[in-house]
Each structure stands twice: as structure tokens, then as C-alpha cells.
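Structure first, then comments.
Here the complex is missing a single protein chain, while all its other protein chains stay put.
Entry: chain A
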Amino acid sequence: MADLQERKLRDAQMRATINQKLVETGERERLKELLRARLIECGWRDELKAYCKEIVQQKGLEHITVDDLVSEMTPRGRSLVPDEVKKELLQRIRTFLAQQSNM
């Protein structure tokens, strides 16, 4: 039990450190740009945009809020990301970390 707790704590710490390094070096923004480009290329953005329009039409333009849209679209968006894109980004993060530990 305690082991699991410890591991979770370590994971969280690790995640925080990695994030900090990513932000400090500006790599986080670069990765975001890369991700944005890949998602546009594969048509993910267009698909989701169409879905968004549907939701707005259903709910009505007057009553829709950003929160509504986010809660509706997040699961759909997450599932639509192609595996290659995920792999590519993971690879980039790994490379980045490898570089960081060398420095």
C-alpha cells in the first residue's frame, strides 16, 4: 500500500521536473507547435471543428459555453489522435530527456 503511494508521489515529482525542464528550455512550446502541425496535417483539427459546429447547433448559439464545448469535445478529441502522432511526440520527449541528462 505504502509502496504504491510512494511510487505515485515519485511519478508526480518526476512529471513536475520534466515539465519544468520542458518549459525552461522552450521545448514545451516547440512540441506544442509540432503537435499542432501534425494534427492539422492528418485532418484531426477539421474533424473536431465539424463536431464542434454540430454541438453548437444542437445547444444553440445563445446558450453554449466554453465549458460545455470542452467537456463534450475532450473525450472525442483524445480518442481521435492517431497513434503515429503519439509515437512521434513520445520519441521527441525521450530524445529531449536523453539530451538533458547528458548535459
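Rule of thumb we're sticking to: contacts are C-beta pairs under 8 Å (C-beta built on N, C-alpha and C of every residue); 3 or more make two chains touch, one makes a residue touch a chain; residues count from 1.
Just so it is clear, contacts and distances are computed from a predicted model.
Colleague: Of the candidate names "Ubiquitin carboxyl-terminal hydrolase", "Metaxin-2", "Fanconi anemia group F protein" or "Sorting nexin-2", which one corresponds to the UniProt protein name of the undepicted chain?
Modeller: Matching "Ubiquitin carboxyl-terminal hydrolase", "Metaxin-2", "Fanconi anemia group F protein" or "Sorting nexin-2" to the record, the invisible chain is "Ubiquitin carboxyl-terminal hydrolase".
Colleague: Of A:L4, A:A50, A:V66 or A:A98, which residue touches the hidden chain?
Modeller: That would be A:V66, which touches the missing chain.
Colleague: Footprint of the hidden chain on chain A, which residues?
Modeller: 16, 19-20, 23-24, 26, 28-30, 33-34, 37, 65-67, 70
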